[in-house]
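With one protein chain removed, the remaining protein chains of the complex are shown where they sit.
== chain A ==
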Amino acid sequence: MGLLSDPNRRRALTKLLTRLNAPICGMPVDWLVKTMQSRGLEVFTQSFTRKLPFPDENKERYMVRGTNVYGILRAPRAPRTEALVLSAPCSEGNNNNQAVGLLLGLAQYFRSQIHWAKDIIFLVNEHDLIGMQAWLEGYHHTNTTGGDWSPLQGRGGSIQAALSLELSSDVITSLDLVLEGLNGQLPNLDLANLFYAFCQKIGVLCTIQGKLQRNDWDTTSGYSHAAQTMMLMVLKQASGRPWGDHGLFLRYHIEAASIRGINSFRQYKTDTTTIGRLLEGMYRKLNNLLERLHQSYFFYLMPSLSRFVSIGYYMPAFGLLAVILLLRALDLWVQLGASPPGTEDGPSSPGVLSILTPVVISHMTGVALYTLPILSQEMAVQHFPVSETEAVVLTAIAIYTAGLALPHNTHRLLQGEGTEEGWRVLKLVALLYLAVLLGCTALINFSLGFILALSLVPIAAFITPHTPKALSAAIMVLLSPGCTLLYCVFVFQELQETPVSLQDGWMLFLSVISQGILDHALYGSLVYPLLALLIYPCWLLLWNILFWK
């Protein structure tokens, strides 16, 4: 019972997989359309073009063109109001060569079942996330990121859930579940629990963050293993990028997860038929949903697949960090109130202008950091022997470092400031601004807010013009957002058990920056604008306070 109990179907699947074993250059659109049609699906294609702001190292060209192919399996006896999606990205080379075959095999099997109550859309998207973004925007009739795509000819109703499949070999040892989506959004925990429960029932090994879970919870090594898994999830969530094709579904309130097949050196291997049975079970379960998954948590951290940390546990930790800022602000307020108001009204009470100047200049630097790297890549390529990607990243780093030189210049613009009260008022403003900013960030993307809070709250609380300048300056630079990003890259590599040397780590850091800028331009990820337009100016304000004369 179930998929491929019929030997004919098994043979057909094996044939498909062997045929697809050869690397696919570009996408075989016509063949896919023909094959899907022969399986009884309604097939449609969507072509899209996307202009990248700068040529990415993977694509190496400004314009990306592609076609998505999707086939809709209509539910036999139900109104066409709801749909489920099974997608497999069609990537270059050997990256994902088995997934499409499994998808087509499943399509053929599902076609003969009569119990489907929702339409099932089998999607093969080209260029991974870019194709998926074009398809989702076309499906939901929105265009938030400025891509150019042809409208979809066929639809299936509102999508209730989606799974994205990535398989690189026809036998696997474990399945990896990827949950982190765009801007750190996570699917409902019910989806992850459902997948894990099915894996256990079928007997397939399931991992999260590529790590198997251990049973020795109370030993130190077991605890540290779980902590490492959770830290990996925190770092992935903080990056704000979708770690699988499912990441873009979450924005449309569609619960989605990515399933990645991993083939490591283990004796017990699972073959494609078992994966097929697993997916069939998942889809039958999703088929029975009466409403969207919303009963379980949306905000969680997973140290392993059978444990999670809910928001009620981790938010107070962040709350305590934010309270530090508020208490310091209160302390400054009391100091400002207690200072004798008997002095002349005039030079001593810092005019709004002397506080406004550092704020405006910091924010203009932030705007420069946000807009200049992409705008000036032409000029940079003409004058320096670098590629466009490198030009963008190096301009960003240059503007970031140039911001450090600012305090020595802004003082010349202010006329007659430099009072004790002046820096206190500025610090009060900076503390409140940082507290509100971190609070809002933590609500949307907790991991990002927490990591930024860990690095920025100590310096915000302790910096005054009277702390020893050299030491404080060094600490401030070491804990600035850019360096925090660098440390995160190294820690991430360590946790994944692929530690890198300093040289490789630096190159990885540069590629992370370019990927962040690209994510923002292509999918609307908020990490880069947040860091450039809001966090960096806040840090510059604190830097300004440190060098207050």
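The rule we apply is simple: a residue touches a chain if its C-beta (ideal position, glycine included) is under 8 Å from a C-beta of that chain, and two chains touch if they have at least 3 such contacts; residues count from 1.
Note that in this section contacts and distances are computed from a predicted model.
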{"item": "Missing subunit (named according to UniProt) among the choices \"Proteasome subunit beta\", \"Small ribosomal subunit protein mS39\", \"1-aminocyclopropane-1-carboxylate synthase\" or \"Phosphatidylinositol glycan anchor biosynthesis class U protein\"", "value": "\"Phosphatidylinositol glycan anchor biosynthesis class U protein\""}
{"item": "Residue touching the undisplayed chain, where the options are A:397, A:432 or A:533", "value": "A:432"}
{"item": "Residue of A:34, A:80, A:115 or A:253 touching the missing chain in the full complex", "value": "A:253"}
{"item": "Touch criterion as defined above, residue of A:329, A:355 or A:510 at the omitted chain", "value": "A:329"}
{"item": "Among A:44, A:223, A:298 or A:547, residue touching the chain not depicted", "value": "A:298"}
{"item": "Interface with the undisplayed chain - residues on chain A", "value": "185, 250-251, 253, 292, 294, 298-299, 326, 329-330, 333, 341, 432, 435-437, 439-440, 443-444"}
